[in-house]
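Only a single protein chain was left out; the remaining protein chains are all shown in position.
Letters A and B name the chains as they come in the text, with residue numbers starting at 1 for each one.
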Amino acid sequence: MLSSILYKEWLKVRLFWGVALVLNIGVFVYLFVDLRHLFTIEHAEMIWYQAFKIGTLHYAYMKYLLVITGVIIGAAQFTPEMIGHRFRLSLHLPVRPNSMVLCCVLAGLLGVAVIGMLDAFMLYTIIARFFPREGAESALLTALPWLFSGLVAYLGTALTAMEPRLSRKFVYLAIAGGFLWLFYQGNDYETYNWALWKPALISMLFIPSVILPAYRYRNRSS
Amino acid sequence: MENVIEVENLTHCYGKRVIHENLSFTVPRGSIFGLLGKNGVGKTTLIKILMGFLRPVSGRCRVLGEDSHNLSPAARSKIGLLFEGHLAYEFMSIAQIEKFYSAHYPSWNRDLYYGLVDRLDLPYDHKIKNMSCGQRSQVVLGLIFAQEPELMILDDYSMGLDAGYRRLFLEYLSEYVNDGTKTVFVTSHIVQDLENLVNEVMFLDRGGEVLQTSLDEFMIGFKQFRFKRNGSANTLHRDDVIRNLDISGDNVSVYSFRPMTEVGAHLAEMGIETAGLEQVPMTLEDAFIGLTGKY
Partner (left out) sequence: MVPRLARYALIVLAIVVMSVYMPFLYHKVSEKKVGKTQLFFSPVIKKFVFREMVGEGHNFVTQDESGNDYDRMTFETLIPFVYYKNMELWGKLPMTIDGRTFDKQTIKENRQVFELKPRMIADRSPRIQVFPLLESKPGVTRLRFPEDAFRMTDRMEFINVDTNTVDQGLTDKFTNAMKQAGFVFPARLTAGRVSILKPFDEGFFVVDANGCTYHVKRVRGEPVVVKTPIPSDLGIRNIKMMENKKKEIYGMLLTNKGDIHLITYDGYGLIKLPLMDYNPDTMDLKLLINPLYRTAVYSDDHTIHAVAMDSRYRPISRYQRVMFSGRTTMADTVFKALFPFWIKTTDKTSGYSRFDVIWNGRLALIGIALSLFFGITVMYARKFSIRKYWPDLAIIMFTGIYGLISVSIIEPER
C-alpha cells in the first residue's frame, strides 16, 4: 500500500521533478562551460592559486540550487493537496494517516536526494576535469551543507503547505528558513568539515515534525 | 440490527453560527439513508465530521463501531466516500487511478470500475484533469463501486451527471444494496432521484433543526393542502399545525403533518375561508420544498 502511495506521489510530482532535474543539469552544464571559458582566457596556475589559496569558489552559484529544487518539489507535492482540501482524499485511504504522511514526505525527500546526489556527481566530475582531485574533493565537502539545505527546504515547504492555519505557516517558515541559513554560515571552502554533522542530524527532526500539521488538518474545527 | 452510523448530541458551530445542535440519529445496516436540506445547512459538514476531517464542538459520532475521529484503516477500507465536488486525483489518468486505488482495497472489483468508465468512451491514458465535470464524476463513482464498500457515503453524487448517467448510476446503486447488507448514506440536490432509492430520510434545516423519519412515513404523513383565498388568509402563518405555507396569487398551499379535517378546522379558527380545500398529492421533491420552503 505504501508503494502505491509512492506511485501516486511520483505521478503527481514527476513533471516538476523533471523540471528541477533539467534546471540542475543546466546549472552544471553552465559550470562546465564557464570553467572551460575561464581556463581559456586565464592562466591555469592563477586559477588554481585563486581556488586553493584565495578560496574562490568557482562553483558558488550552485549554492541555492538544491534549496530551489526542494521548494519546487515540496510545492508540487503538497500544494495540489491543499487546494480544494484534496488532502482528504489521501486521509481517507485505508492507511494510517501518520504512515501516509511520512510516506509522502519520504517520497519527496528521495526525489530531492536523487537530484542532490546527481549534483554531487556532476560537481565532482566537472571540478576534477580542471583541478586535481583534492580540488574536486574539496568542492564536494564545501557543497555538502548546501545539499543538506535542499532537504531542509523541502521539509520546510511540506510542513508549511500542510499546516491549515496561516499564522502557524509563518512560524514554520521562520523555523525552516532560520535552520536553512545555518548551512550558509561560511564563505570559504570546507568550512563545515567539523561542524556539519550537528545541524544535519538535528535537521532530521523535520521529518517526524510533518505529522503535526497533518494532525492539525484533521482536527480543524472549520 | 446493528447501526452503521451513530450520532449522539452532535453540536457544531462555525464561529457564532450554529450548524448542528444536539443532533442525534442512527443509520441501521442495510438502510439507504437520504440526508436532505437546502444549501448551507450543514450536510457536507456532517459528512466531514463523520469521516473525521472536522472536529465537532461536542457530541459523539461512531461509524462502523469506531469513533469517527479515529477511524482505523480497516474501517476506512469498508467505507466508500464520495466527496462534495467529486474530488479526485486529477493528475492521474483513468488507468492510473484504478491501479492506484486497487492496491488499497482487498476486494477490488476492476470490472465494476471499467463497466462504468468504458461508457465514457475515452482512452485509458486520458487524464482526469482534462475531463468535464460529469466525466470526472463517472470515474469517481466507478472507483467507489469497484471498492465494494460496506458503507457508501455519497455527498451530492448527482453533480454534473446527465440524466442518462444518473439513471444508470441509480440502477447500479439498487443492485449494490440488493443483498441488504450494504448501507448507503446519500445527499443529493436532485431530490426526485432519492424517492425511489432511499428508505430513511433526514431533513436538516438552518440553525440545527432536524426531522428524521422513514420515507414512507414521511410521504404518508406530510401533506399538502390547497385552497383559493378570497381576500382573506393575510393572517395565515406557520404554527404547530401549519408546518409551512406558500401563497401564489389567490392560490394558497399549506403543508402539514395533521389530517385534512384538523387543518381545515384550524384554518377556520383563524378566520380563514377555505373554499375548495383539497389535498394535493406530492412527489418527494414537492414535499421537500414544502417542508423547507422555496428560496
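To be clear about the criterion, a residue touches a chain if its C-beta (ideal position, glycine included) is under 8 Å from a C-beta of that chain, and two chains touch if they have at least 3 such contacts.
Predicted model, so just to flag it, every value in this text is computed and none were measured.
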With touch as defined up top, name the shown chains that contact the chain not shown. A
Out of A:G74, A:G150 or A:P199, point to the residue that touches the absent chain in the complete complex. A:P199
Taking the entire complex into account, which one of A:F32, A:F52 or A:Y124 touches the absent chain? A:F52
Footprint left on chain A by the chain that the document does not show: 43-46, 48-49, 51-53, 98, 129-132, 134-135, 138, 168, 171-172, 174-175, 178-179, 182, 185-186, 188-195, 198-199, 202-203, 205-206, 208-212, 215-216, 219
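The rule is short, and it goes like this: only the chains that are shown with their structure count from here on.
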As a quick test, compute the distance in whole Å between the mean CA positions of chain A and chain B. 47
List of chain B residues in touch with chain A within their complex: 12, 14-15, 48, 51-57, 69, 73-74, 76-77, 79, 81, 83, 85, 87-92, 96, 99-100, 103-105
Chain B partner contacts - residues on chain A that touch it in the complex: 1, 3-4, 7-8, 11-12, 80, 84-86, 88-89, 91-96, 218-222
